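Here the complex is missing a single protein chain, while all its other protein chains stay put.
After this line comes chain A, so read on.
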Amino acid sequence: MLVDIKNLRIAFETRTSRFEAVRGVSMQLGTEKLGIVGESGSGKSLTARALMKLLPGNAKIEADKLSFDGIDILGASERGMRQIRGKRAGFILQDPKYSLNPVKTIGSQIAESWRTHKKGSRKQAAEAAIELLDQVMIRNPRKVAGAYPNEISGGMGQRVMIAMMLAPDPELLIADEPTSALDATVQAEILRLIDDLVSRRGMGLILISHDLPLVSHFCDRVAVMYSGRVVEELKASELAKAQHPYTKGLLNCMPSLMHPKERLPVLTRDAAWLNP
């Protein structure tokens, strides 16, 4: 089992109050594709970040089990975590605009990630960067390698982020809303690219998003989170048979091109969803 999470709890404490953002999440992942879907504030990003130990200092993590390929994350040292982050598990963030260094060229940023983990010469790293840009379907990799982040489009920026994450050949890829800053056509291209690379390299994928139908196209399983809990976990192909009213509500409230609705149904939140 690549990832094993049992009863994960994440709380934020201040002097006077305590807020539990994640309340007992359990999930397991092998070399497969898992989608985590939920609204903002449902704890989906926190769960993924806890796995990389990338939470802010005031967050309190508790779990019966939190392991990556058998390594206990909760007990791991910072030094041990650096062997996992990037090298064995890549993390793709939402907006390439804020995740790339604006004063370094694209090529040098990918080469840096490659060199840190693979220990080669500068020249090898530069060549590897171009090869990686080619793998993420960038048409003119040599030219893009010499460009700065402000000179490329959002979709291309996200491809660069993916190339950078693939450089150390990780076993797991975590993509936190990788396409929500992009428009519809580019969104599909990027997700297909991630899907293809993950299948070809035999990696595990955690795809975090708020778009349920979209995720179902690119994942094997989908976990639906609401207010810090997983309310429903089901096969992506069986989404139409979802039982939980929240999952159904999320599917229903999207405007649809083919099935026009006079008014969009709005989620009516039930207090019972909080404590199943």
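Going forward, contacts are C-beta pairs under 8 Å (C-beta built on N, C-alpha and C of every residue); 3 or more make two chains touch, one makes a residue touch a chain; residues count from 1.
Convention: contacts and distances are computed from a predicted model.
Engineer: Suppose you had to identify the omitted chain by its UniProt name; would it be "ABC transporter ATP-binding protein", "Choline dehydrogenase-like flavoprotein", "Transport permease protein" or "Phosphonate C-P lyase system protein PhnG"?
Structural biologist: Matching "ABC transporter ATP-binding protein", "Choline dehydrogenase-like flavoprotein", "Transport permease protein" or "Phosphonate C-P lyase system protein PhnG" to the record, the invisible chain is "ABC transporter ATP-binding protein".
Engineer: Among A:24, A:120, A:154 or A:245, which one touches the chain that has been omitted from the display?
Structural biologist: For the chain that is not drawn, the touching residue is A:154.
Engineer: Can you list, in ascending order, the chain A residues touching the missing chain?
Structural biologist: Touch set of chain A with respect to the missing chain: 39-40, 153-155, 182-186, 188, 210-214, 216-217, 236-237, 239-240, 249-251, 253-258, 260-261, 263-267.
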